[in-house]
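A single protein chain has been omitted; all remaining protein chains appear in their positions.
So, chain A:
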């Protein structure tokens, strides 16, 4: 029947309208309907004929895909000049359009500017053909190496795991004795009958999973030994290789139970011994297993989750909690759990909700030590914005109080203090982006304080920063779509009066801010010898009595100041009562000092200027707006702008302004890499 359909398809002919269109394009305006009909018949037949010949070339070329060159050769067979210029792309993006009752498929051809092509650097030369040998089979067995397809595809592993009774495997037979045990019958005799008459037995024993026997070959045993030794050994290079092998090799599924046990047992032992390094290695093994696309891990998740959870919430993971960076391990493991949830959580196993419950329980408990508390929060936070919103944000106030009591209170123990410190920065790190999305832009410290208690002001500053970063990222996305032919963006900061391309003008900042505005016009910017340098504007906002040393400049690279300025203007306009902390000022392309060429592709910079307020009247010491620390992931390399570079340095280590004693407290801790020195 399928054949018939195919044949029907091949009876299609081109519509006669297309003949008309073709005729018109040739300059023949009036063409009779009858002629069109004859032409379509003929053209359709010829096209089919050519397509059939082209198929021949495809088959002889040992391909599954028809290419344009096949059509060329088919044309050549018919002594027709091939069509030039249609060179095969892997994928020809036909687009669909409809309108006026007609449907149309077309291939969108863009006009290409020749100078663009000439100016782009040559693409890399494609790799040359090479020959690589591997064993497809050794005396009848296919070795499990990356060159061969995985011996047991994931679907099969899954089928074996989930539908054991359907997969007719020898393992099923071995269940016979087990099943027979209950009845005390001789299993060997009863096997056949049992299978045929399941209702006679209680359904339960029949549902037993078959014992699958994984016998490891000598090579596999050797491999297992090598890999596990390398994974927990002292040689980092070897470990990287071993982890790479776990993450990519296709033939590991038989060893999976061993690996799983190795990890869970390893965690059990090493937690007791507080062996931080080994725990980290084991977690990296989990990560590698998760990364292997050929493994069906579901069967072993029950063994892996407790191990990973242990590494997150355990009270003590290392010998010297005050010095060792066990926080990194907790972070890493928390990410792993989040990954597990993402991959394996289903409505039936409810992994995510169970994990969430575990974390919440230990967090809510008053007596929980700071380490566990940190782990729980980290675990929850990694689960995503929704979890943060529903579970963490409501408890921020309470947690803030607790942190404050430790940080401000009498020094009880250094360990607690460090713990509280870490928890605080963790909360700030994770909550700020969520809040930035949840709350409308005007970030008022008082509002934050009212809602989140003692953490409020810190949160507020983090949120502001998060917003800045988000805006930046949005622009960086925009940037990829910008083309050089676009008119040079001009700065439109609210009432910027003179967007002249060459004259760096004086910009007026909205009058609502009753602050004098200094506009620094960089002499360098105007000077560059390039024919059309973009205007460059540096705006430094400062209060009248500010000391220049307290300026903090962040430079970010972007090239779409138009959108940037729209996001900044609210900041400047709507926080009139409080002294402006951060200003985002966007400029057009900077002209870096004479070395870097301005023009297409040069980097545009935001200069973020923050000044400590002079007349600080309200609020306690906590409410002091602290200088914004540079974002943890410092954006964009700067193209050698001395000015920006210098200021950035100043920003990195702002001199502590008087009255901001806790500025350092808000610095995010250095989130170390998950592998400390062994």
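Definition applied: a residue touches a chain if its C-beta (ideal position, glycine included) is under 8 Å from a C-beta of that chain, and two chains touch if they have at least 3 such contacts; residues count from 1.
Throughout what follows, contacts and distances are computed from a predicted model.
**Student:** Can you match the unshown chain of the complex to its UniProt protein name from these: "Serine palmitoyltransferase, small subunit A", "ER membrane protein complex subunit 1", "G protein subunit beta 5" or "Transcription initiation factor TFIID subunit 5"?
**Tutor:** In UniProt, the chain excluded from the picture bears the name "Transcription initiation factor TFIID subunit 5".
**Student:** If I consider the whole complex, including the chain that's not displayed, which of A:34, A:109 or A:128 touches that chain?
**Tutor:** A:128
**Student:** Could you tell me which of A:61, A:409 or A:441 touches the chain that is not displayed?
**Tutor:** A:61
**Student:** Among A:18, A:69 or A:316, which one is in touch with the chain left out?
**Tutor:** Hidden-chain contact among the options goes to A:69.
**Student:** Of the listed residues A:28, A:136, A:216 or A:364, which contacts the missing chain in the full complex?
**Tutor:** Of all options in A:28, A:136, A:216 or A:364, contact with the hidden chain holds for A:136.
**Student:** What does the interface between chain A and the hidden chain look like in terms of residue numbers?
**Tutor:** Within chain A, the residues that touch the unshown chain are 3-4, 6-7, 10-11, 41-42, 44-45, 48-49, 52, 56-57, 59-65, 67, 69, 73, 77, 126-140, 142, 147-149.
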